[in-house]
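What follows is a short report on a single structure.
With one protein chain withheld, the remaining protein chains of the complex are depicted in position.
Chain naming follows the written order as A and B, and within any one chain the residues start at number 1.
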Amino acid sequence: MPSDDMVDLVPQYPEAAVRRPRGPDGKPLPRELVVPGQVLAEDGNVKPGMGAYREGGRIVASTLGIKNVAGGYASVIPLGGQYIPRVGDVVIGRITDIGPSNWLVDINSPYPAPMHVNEVPWHVEFGETSNFLKPGDAIIVKIARVTESKRVQVSMQGPGLRKLQGGQLLEVEHSKVPRIIGTQGSMISVIKKYTGCRLVVGQNGLVWMDGTPEDIGLAMEAIGLIVEGAHAYGLTNKVKEHLQRAKGIDPVKEAEEEARRAREEQERRAREEAERRARDEERVRQDREKAEQARRERDERDARRREEERARIERERPRDTVEEEDYLDKATDDELCRDADPGKQGLVTVLSPDGESLMVLDEEELAECPPEKKEGQGQGGEGQEGRNADDTQEGQ
Amino acid sequence: MPADIVSFIKRDYIHGMAKKGVRLDGRGPEELRKIEVIKPFVTSAEGSARVRLGKTDVVVGVKIETGTPFADRPNMGVLISSAELVPLASPDFETGPPRPPAIELARVTDRAIREAQTIDLAPLCIEEGKKVWMVYIDIHPVDYDGNLFDACEWGALAALTTAKVPWSKLDPERKDEPLPINSLPVSITAIKLGGMILVDPSLDEEEVADARLTVATDQNGDIRAMQKGLSGSFSVDEVKYIVGLSRELGKKVRPQLAE
Partner (left out) sequence: MSDPYSNMKLVDENGVRLDGRRLDELRPIRIEAGVLNRADGSCYLEWGNNKVLVGVYGPREVHPKHMQNPLRGIVQARYNMASFSVSERKRPGPDRRAVEISKITSEALEAVVLVDQFPRTTVDVYIEVLEASAGTRCAGLTAASVALADAGIPMKDMVVAIASGKIGDHLALDIGRAEDNFGQADVPFGVIPRTGEIVLLQMDGHLTKEEFETVIEMNMRAAMQVYELQKAALVRRYSAFAGLAPGEESEPAAPAAAPVATGPMAAAPVAELGHPEGFKEPLAPPPVDAKVEAVLVEGEAAPEVEGEEVEEPNGDDEASSGGGY
């Protein structure tokens, strides 16, 4: 839903946003009012901005207003004058005339602004223009084009641009628009808050407001205070108090209330901040732990898997004689004999260190084992000794 | 309405507010705007005044010069009122000869003053049938914010009270004398809108009014002149009500013009 605020916050004069020069006491210096013809700058490097022109090496004011020399430009911020359309401005217009394929829009300027059917978000057949917009309707449009001879075209295509239903229109001097909006929308928010009105301010000085008649009246009063602006100091507060009083709110109490609310809000936020931080820290800690844990598990799993894998490989792998020979070669006679299994008659099974049988020794081979080894081999023990001692017997 | 604001306030808004007895500038239905009277204003005229009613601003000059009387009134001075709606006063006024609004304005002012015999015309005779004093009332609005009828009529009255007949121009022996004033008929204008009667309409109110009635009453409360305008209508009771307003408010305004 396009927001009302889109028009509100567009600054009228970006040049005016330049920081005000301050005096030695830190207070902003008063601005100088100049009349047409007054010299603004004698420096040849300064360029003429709005409301000024170059005359030889000087920059001279061309309108009544506030002198503004900054950023290499000398310009004058006008205090009055007709609204002269600039491309990109967002303005409020009123339909004053209608044709089969366009409307004529009054944008509070010396120049009428036609709007073609191509420039609206609807599909409009030839001759059906009155079905969409009629004379008297108020619309928000942007200035799409301005030619050399100031022929102006407006468009209703874009965010926030639309027909305004109902409500009331007010016209103020367009140079007062920034005051009505206030720095960063401060003033217009105050008006909206206390009147409950919907408010749209166009850069051309037209203001649209919608609400109950009483609230509209109140909003008009507020705007009246602003444009009269004789008490420019603390204007936002002044308007705020006026509106509060009109609504039966005691400004002093309200201010205290607001201060209290602000304090509470601050405390609440500080609290929330602290809580959030604590939660974050806790989470970080937990995450780290989990990560640690996960890593440990992973390592273990990996180790186990490796083990299993190795075992499986060993089991499944075909006997590899090189390996047996290795063992046999490397094993000493002692080891061989020790590992022999006397259970088998005439055959002795020799086991490798990890329990797998490697070979079977026959008697002859067994006889070569040193005697002590044979002890562990049960019945055939002594008999075998005898044999060993006498290796030449036949057929045994 | 505060300064610098011109409104496109819709008819139904003003009507709606009027029904509740609320006016744009916060006035009550029977309340006049602030009145300022400065007299005399210019030294070039025999009499002059400037009247401000709210932001409506009118300068009136009275010139008294010799001329020929009317055939049917050979021994009476002559009163002539005219109004110039100069374009200075409003973007809606155009240059050129007076158009119906200017003419109506002058005639209504004239009617009130003439019918009240405000000025005693008999002493203005110089030579019966040949030469009399002509009293020219020239009304010059300079800023138009509603209710020119009253502002102009009051300006004329105020100017007349300052006027001196320049007898010394004719006869160095004679002294200038103040214009002989009998009565001061004060006009009060009201409009009808949204069924409500509102006195001293501002510009915004005039533009959406249904009907308008101007009633001039003298210091005795007697009615001296009336003029209804615009295309709506009044009931008898409404007319009586406005007459009553004129009598009551006339009493308040008169001293400010006369003093």
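Rule of thumb we're sticking to: a residue touches a chain if its C-beta (ideal position, glycine included) is under 8 Å from a C-beta of that chain, and two chains touch if they have at least 3 such contacts.
Nothing here was measured: the structure is a model prediction, and the numbers come from that model.
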Visible chains in contact with the missing one: A, B
Absent-chain contact - pick from B:13, B:41 or B:133: B:41
Touch with the omitted chain, as defined above, among A:49, A:178, A:202 or A:217: A:178
Residue in contact with the excluded chain [from A:63, A:101 or A:189]: A:63
Contact partner of the left-out chain, one of B:90, B:219 or B:256: B:90
Residues of chain A (touch criterion as defined above) contacting the omitted chain: 11-13, 16, 20, 27-28, 30-33, 35-37, 51, 53, 60, 62-66, 68, 77-82, 84, 110-112, 148-150, 175-179, 181-183, 229-236
On chain B, residues whose C-beta touches the chain left out of the figure: 3, 36, 38, 41-45, 48, 50, 52, 55, 57, 59-63, 65, 80-84, 86-91, 95-98, 102-103, 105-107, 110, 136, 138, 140, 142-145, 169
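The criterion applied here is as follows: only the chains that are shown with their structure count from here on.
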Whole-Å separation of chain centres (CA-atom averages), chain A against chain B: 68
Chain A residues within the chain B interface of the complex: 94, 168-173, 176, 213, 216-217, 220-221, 223-225, 227-228
Residues of chain B touching chain A in the complex: 1-10, 13, 16-17, 20, 22, 24
